[in-house]
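What you see is part of a larger complex, with each chain still in position.
Letters A and B name the chains as they come in the text, with residue numbers starting at 1 for each one.
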Amino acid sequence: MIFQKRISTGPYSEGFHLITDIILRELKVLPETGLVNIFLQHTSAALAINENADPTVRYDFKTFFKKLVPENFPGFTHTIEGNDDMPSHIKSSIFGQSLVIPIVNHRVALGTWQGIYLCEFRRNGGKREIIITVLGE
Amino acid sequence: MIFQKRISTGPYSEGFHLITDIILRELKVLPETGLVNIFLQHTSAALAINENADPTVRYDFKTFFKKLVPENFPGFTHTIEGNDDMPSHIKSSIFGQSLVIPIVNHRVALGTWQGIYLCEFRRNGGKREIIITVLGE
């Protein structure tokens, strides 16, 4: 069984956003066993799996990574698209744009505390395109 | 062919631990060609692929990332679960919780120097749940 769906989501403000429900509602009929890939077609945003309960976790992610990859980093030459552009590219590859999660007993087998984050690194990122692909039996 | 197995491993001390053998012993019958996904159901630990021989590599990983994501980072607000909690969430997403490795000629095609790391970021992380999924022919 193969299933594929394209969704468009956002725009999101700069920061880390829980999108678990947005993904799961596209996955109502799943194989018993398999894998799901969630792929973001962008280079200044990312997907991640992290804590799904306390919003301060997502707040601290934003604070930490804005400090780790500063907009005024000396040496950046790719600045024509704005101060937030090059840091966004770097953060996009630190997190990655592609998740693979197992399907167990017809369900996406996230752990109890795992949620799916849309990580928006631009101040005005616009809509974000995601392709969901399921392989299984 | 689809194969899936859940394992529970640990507890591990804070640091980077080679678990290649623990994973491979679950994979004795493999398809000729395919992919294996190894998925950790947690948000304060991670999976990674790195050097499998010299333990100083894993020691240096711990040293470096404890400095990169300090427990006393100014600005962390999610501190209720301990000083090592928020740094663990961040490190979990820098490394990721999901590996995909090809299967070639019935074997997991890790490179000569590649091993699988269980990255434990908590001081008392407890047991860790891993789901292994094989797709192939």
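Methods note: a residue touches a chain if its C-beta (ideal position, glycine included) is under 8 Å from a C-beta of that chain, and two chains touch if they have at least 3 such contacts.
Treat the numbers as computed from the prediction; the structure is a model and nothing was measured.
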Homomeric complex, total chain copies (2 given): 3
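Note that in this section only the chains that are shown with their structure count from here on.
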Geometric centre distance via CA averages, subunit B-subunit A, whole Å: 19
Residues on subunit A engaged by subunit B in the complex (per definition of touch): 33-35, 48-51, 54, 56-57, 59-61, 63-64, 67-68, 94-96, 99-102, 104, 109-114, 117, 135-137
Residues on subunit B engaged by subunit A in the complex (per definition of touch): 2, 4, 6, 35, 37, 39-43, 68-69, 73, 75-78, 86, 89-90, 92-94, 96-98, 100, 129, 131, 133, 135
